[in-house]
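The complex is shown incomplete by one protein chain, all other protein chains being positioned as in the whole.
Here is chain A:
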Amino acid sequence: MATVTVPAKLKKKDGTLVLTDRLVWTPIGLPKPECDFPLTAVTNLQRHPAKPQLKIHTTEPFLFAFNSVADRDVIQEAVTERKQQTPTPAAAAASASTTSSSSTSFTRLAPDDKELLLDGALQQNLLDKSPALKQTFMEVVIKTMGTASQITTEAFWSTRLSLLRTAALESRQHRGGYNVLSTIKPVMVNQELKVSLPHEKIADIFEQHPVVRRVWSGCVPPMSEDAFWSRFVQSRLCKKLRGQRITQTDPTDDVLDKYLRLEEDPDERSAKRQKTGNASNTSDAPSVPKFVDLGGNEANLTVSRGNAPDITMRPDRMAADAVGGIRSLNRISMRILEGMEPVDRRTGADKDELYREQIVLGDLRGEKKEERVLLNVTEDEARGRKDNDTATVELRDSQPATTQLVHGLEGEMSLADAVPDPESLTQTFTSINTLITSQPPPTSTHLAPTLPLPPHLLSTLTMSHAATTEFLKHFWLAFLRKDYKTAGAMLEGLRRTGDRVDKLVEAVGREGVSGGEGVVRGAMEGVERAVGRAVEEYERVVGAKS
C-alpha cells in the first residue's frame, strides 16, 4: 500500500502527516515524530463540518488541521480503507492466494466445523430430508429445552458433523467452464427432434453468448419460448456460434438470420483492434493506443514483401466459412478462461524453486527408491512363538503316549461302557437340547427382522430407543472428558427413559397386543443394561470423589 504524505498542523504547529500502516506526524524541521501510533489503535474519526480538520481518536484525541478539504478527505479515506483491511490478521497475510476474498472461493469449499454448526439452513435441510433424524431431534433437543438434562442443538449436531459436511460440500461445489452449445444435441424421438434445455443451460448460454440474450429479448415477446429455442437450435446463427461452417444447404430463418449480420460485428471490432495492435483480443477490454507497439513489432512478418500471411492471420478478411468458425471458437475459449480463477502465483521465495523444477529433466531422473520402515522381527517372533517353547517339547514327548492310546483302542468296545449311569445320560441330553433350541434360527441378512407390534407403537418404541441412545452418547462424551456435571445432567434424562418405557408398555397393554409387554421389555433390554452400566460407572467415580 502506498504511503500518503500530507502537510498538517497539530496544536498550531506545522508538520507532515505520513500514513503507512502507522500514522506518524512529524513537526517541520524536527527529526523526531511527535505522535506515532498504529492504525489499529484508531477508534474513531471525526471530521469538522466547516473547517478542513480531522479529529482522530485513539487513547487520546488528536486534532489535525489541513490546508485544504481535499487533503483532509484523502487522509480520512486512506485511514478508513486501511482500517477495514487490517482486521484480518495473520491468516490473510500468510496465504498468498488472492482467492480467499472472492465469493466463489474454492478454499472455503471444505467448511470447518464452526461454520457447519452455525449454519441453520443446512441443518434444517438435513432434518427435512430424513424424518427419523427429525424425530430424534424433536425428542432430544426440543423436548429437553429448558430442563437440566438439556442437549443443545450444537451438541446434537457436533456428533453428526460428517453428515453436515457432506451436505454442505455437495451444495457448494460448482462445475468448471464448458462450451455450452456443443452439449446441446437434439435427439430424434418419434420422428421429432427434441432438445432438453434446463434453466441452468439457458443461463449458461446467455452468459457465454450475449448475442443470444439480445436476440431473445428482441424475439420472445412476439414468439413463444419453445418456438424460439426450437428455431434457434436449428438455425444458422447457432451453427455460427458453435464455430461450425455455414453451408448453403442450411435452413434459413428470416427472424434469426438478421442477427447473423449482428454477430459479425464483434468480429469486426476485434479485427480493428488487431490492426491497431492491441494485445488483449477480448471484445470487452478497452483498446489502448500505443506509441510504439513492441509486441506488434515482434510478431510482424513483413506483409509488403514475400508471402501474404495465412488466411487465418489476415485481420481484414471477414467472417466467412472456416475463419469465422475459428474466431468464434477462440472467443468461446477466451470467455471460459476469463471466468476461471487465476492460477495461483507463488511468492517470490519460491520462484527459484519454480524455475529449477521447470528446467530439470525429471524423466531422466530414474525411479525414486521408496522409503520403507523395516520391522525387526525374527521368524519365530512373527509366528508368536517364544524361545524355549515348552509346549512343543511336550509335543515331542507325547509320541509314546499317543501310541499307547492307540493300542488301547484296539479290540471290541461297547458303547454302554462310555456312560456310567442313565441319569447323567438324560441330563446331558436335556442340556444339549436346550442349547440347540436356544440358538436363534439362522436368518438371512437381507430380511430385516421386525417385532410383532402395530406400526405406530413400533415407531414410538424405535424413537424412544434412539433418544435413549442419544442421551447415552452425550453422557459418555461428557464422562470420558471428565465433565461430570454434564454427565450427571444426562443421567437425569436417562432416568426418564424408564418412565417412557413404562408408558409404552401401558399403551401396548391397552391396545391388546398379545405378549406385547414382553416384546417391549425385551427390545429395550439391551439399552437398559447400558443405562444401568452408565449409572454404575458414574456413581463409582462421583462417589469415590466425594
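Annotations for the structure displayed:
Throughout what follows, contacts are C-beta pairs under 8 Å (C-beta built on N, C-alpha and C of every residue); 3 or more make two chains touch, one makes a residue touch a chain; residues count from 1.
Note that contacts and distances are computed from a predicted model.
For the omitted chain of this complex, the UniProt record lists the protein as "General transcription and DNA repair factor IIH", which is one of "Histidine-containing phosphotransfer protein", "General transcription and DNA repair factor IIH", "Trafficking protein particle complex subunit" or "cysteine desulfurase".
Considering the whole complex, the residue from A:Ile56, A:Leu472, A:Leu491 or A:Leu504 that touches the absent chain is A:Leu472.
Looking at A:Leu127, A:Met223, A:Ala507 or A:Ala530, the residue that reaches the missing chain in the full complex is A:Ala530. Summary of contacts with the chain left out: across A:Gln124, A:Thr166 or A:Ser224, the touching residue is A:Thr166. Where chain A meets the missing chain, the touching residues are 97, 99, 104, 106, 109-110, 161-162, 165-166, 169-170, 173-178, 340-341, 343-344, 367-368, 370-375, 377, 379-380, 382-383, 385, 389, 392-393, 395-396, 403, 406, 438-440, 445, 448-451, 461-462, 465-466, 469, 472-473, 475-477, 480, 518-519, 521-527, 529-530, 532-534, 537.
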